[in-house]
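One protein chain is absent from this view; the other protein chains keep their places.
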Amino acid sequence: MIDHQLIDTYAREISDEKQTSVITGSAASTEKRYSILHQDYEDPNALRKLAGAIKDHTLHHLDRYLEQAESSLKRNGVQVHFADSGDEAKETVLKILQEREITRLTKSKSMASEEIHLNPYLTENGIECLESDLGEFIIQLDDDVPSHIVRPIIHKNRREIARTFQREGIAADYNDDPETITRRARVFLREKYMQAQAVITGGNFISAESGRIVLVTNEGNSRFGMAPSRVHIALVGIEKIVPTDRDLGVFLNLLGRSATGQQLTVYTEFISGPKDDSQPSGPEEMHVVLMNNGRSDVLESNCREILRCIRCSACQNVCPVYRQASGHAYRATYGGPVGAVLSPLLFGDQFPDLADLPKASSLCGACNEVCPVDIPIPDLLLRLRNKAKQEHIPQPGDVPMSPFATLATSPSLWRTAMTMSKAMNHLPIEVAPVKPLQEWLGQRTLPEWHGGDFRKWLKDRKK
Amino acid sequence: MTSRDRIFSKVRSALEGVKDKAAYPDYDPAVLNSAPRLAGTLTEAFTRNLTAAGGNRIGSPAELAGFLQQAGLTRGYCDPALMDAIGNTLASHGLTVETVYDRSRYEDYQFGITRASGAIAETGSLILDDALTSDRLAALSPWVHVAALREDEIHRSVPDAIAALGPSRNVLWATGPSKTADVEGILIEGVHGPGEQVAIFI
Partner (left out) sequence: MGTCLCDAFYDDVARATVEVLEHLGVEVIFPENQTCCGQPAFNSGDWNASRKVARHTAGVFAGELPVIVPSGSCAAMNFHGNPLQFEECPDASVDSLAKRTWEVCDFIVNGLGIREWKGSFDKPTRLAFHRSCHSRGTNSGEAIIGLLSSIGRAEVIPFGQSEQCCGFGGTFSVTFPHISGRMGSLKLDHILESQPDILVSGDMSCLMHITGLARVQGRPLEHKHAIQILRDTLA
């Protein structure tokens, strides 16, 4: 009998080394986020609430803003493509590339492209697509998947990376100094940038009003990739739209601070179209692929607030379960609290397979507290747990709750159970199958049983 | 039915289920301003925040020449329009200053001096507007990027700078040097772009 949830088992088996990397990294990010927001603002909460309200408004009128964004983008000379599914998005990108006989490109980090596994698809079709974000580059070399939204290789240490560089011929010798690793990637990737014919990016925000796409990176990789490329393709989820340019200020101020404790991400790029005559350089063609891939299903669900997410990873960093289990434990592109909500919904036909993810939380609420767009993640986790229950998806170690409900709605039975020492076995935490209970008690002791003592005291003093 | 039609029809049908549609929250962009970051004059705030982001403000072309020489960076690019203000002084200090950025020799430029269209005091960001800047790579490939701007071109805050984005197809805010913390969370500057982001007033 499996008593434990998959994520708990994963956490049990993870190496100490990997776990230390994840815990240290995410705790440091949590601290940086907290200190910069509180240094800079008297009431950071007011900003989060504002950002959440702007996103909510946009999502509730997404049809209107999507239309407006489309026409603004077109006005700017951008070629707009719509992709309802991940497959359509991949085919659209491939078609653009094939029609232009493009075979070499770079890609800056994009969670949307991770979500649809764009890279392996392009490789299968004979296109060399090199990841240019340092972390993603290492992930690609290792044929791994990112375990964190902002820091894809948070689960790796310098020794593993140095071995990869040596194995893949990025460097002739083994050197695990982080600065040397970075310099070696710098030299290697520059050559690739200069040979690339196109660049694929994601998009952090699109202003419906102006059609400006905002891209942020710390490394400058999207900018470098764009400089020599003739074609720029931005793959963007339809939920990334904000109403106006003014709103961009709200999100930019929160994104850098929430993600990495920076006021702004180093390279914040506002792109509103392909190169025009006023510019000395830049891609001559710009394509925006607006991707649905399940987002409209999420919008229809009672968890639509998760679409506010701006992918800052603050919830991941602060989450005690994520820290113990690491991102890979969540078995899908998005890990941590946001992933526990988004993955089962976004990958809709897989809901039963991923229905355990919402259980991977003590519902401590730290994720909501740090969320720059105030997503009530614990509420969404609870709604998904209820959905799993209603759809009769069995969960390992689940405790049957109807005996508890019967006990808790029968006051005299409850009182009797309290005063009888053997009643311990009928209490909520005790109705669990025996093995988990034994395990629980292996690590913890229960306090002394005082069932009914308070009620007796009350009665006695009234006499 | 095209993909576009399918998406719109799915979104519209999803939204039918939303009972209370949220109104647009009216707000004053000033709520975004960080008072401690804005303390002092615009120049003071800009310099302080640039430094906090790992950037560097250099007072004069002669000082810049010394800074580059000390770092052993003797060859670079200067926007021709900035030769009088900066480039010639560097040349007179014995540095090699080219006024054409040749992409095939991108590794040859150890410094790049380009015109910034402005800056943001609140964040220490440099604003590079494609329409005003020479080759993007000149601000990206050299180890030191020097952004030249006039002191009166500093915007106060992020909302102010957004309001001033203008019609340009590409505007970049660079806040400090290119950086990463991907390897064990250790901050390394100069990943793909410059390891030194310098501002100089003209």
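Residue numbering begins at 1 within each chain, and the chains themselves are lettered A and B in the order written.
Everything below uses one rule, namely that a residue touches a chain if its C-beta (ideal position, glycine included) is under 8 Å from a C-beta of that chain, and two chains touch if they have at least 3 such contacts.
Since we're looking at a predicted model, the values are computed, not measured.
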Touch partners, limited to displayed chains, of the chain removed from view: A
Options A:67, A:353 or A:369, residue touching the unrepresented chain: A:369
Of A:36, A:315, A:373 or A:407, the one touching the omitted chain in the full complex: A:407
Interface with the undisplayed chain - residues on chain A: 3-5, 7-9, 11-12, 27, 30, 34, 318, 320-321, 324-325, 359-366, 368-369, 379, 382-389, 395-399, 401-402, 404-405, 407-411, 414-415, 418, 424, 427-429, 432, 436-437, 439-440, 442-455, 457-458
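One rule holds for everything that comes next: only the chains that are shown with their structure count from here on.
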Between chain B and chain A, distance of the C-alpha-averaged centres to the nearest whole Å: 28
Chain B-facing residues of chain A, complex: 21, 24-25, 28-29, 39-42, 46-47, 50, 53-54, 56-57, 60-63, 66-67, 76, 81-84, 88, 132-135, 138, 151-154, 157-158, 161, 178-179, 181-183, 185-186, 189-190, 193-194, 210, 212, 218-221, 223-224, 226-228, 238, 243, 245-246, 248-250, 252-253, 260, 262-276, 278-282, 290, 292, 296-297, 299-300, 304
Touching residues on chain B, where the partner in the complex is chain A: 2-4, 6-8, 10-15, 17-18, 21-25, 27, 29, 31-32, 34-37, 49, 52-53, 103, 106-107, 122-125, 130-131, 133-137, 140-141, 158-159, 162-163, 165, 168-186, 188, 190-194
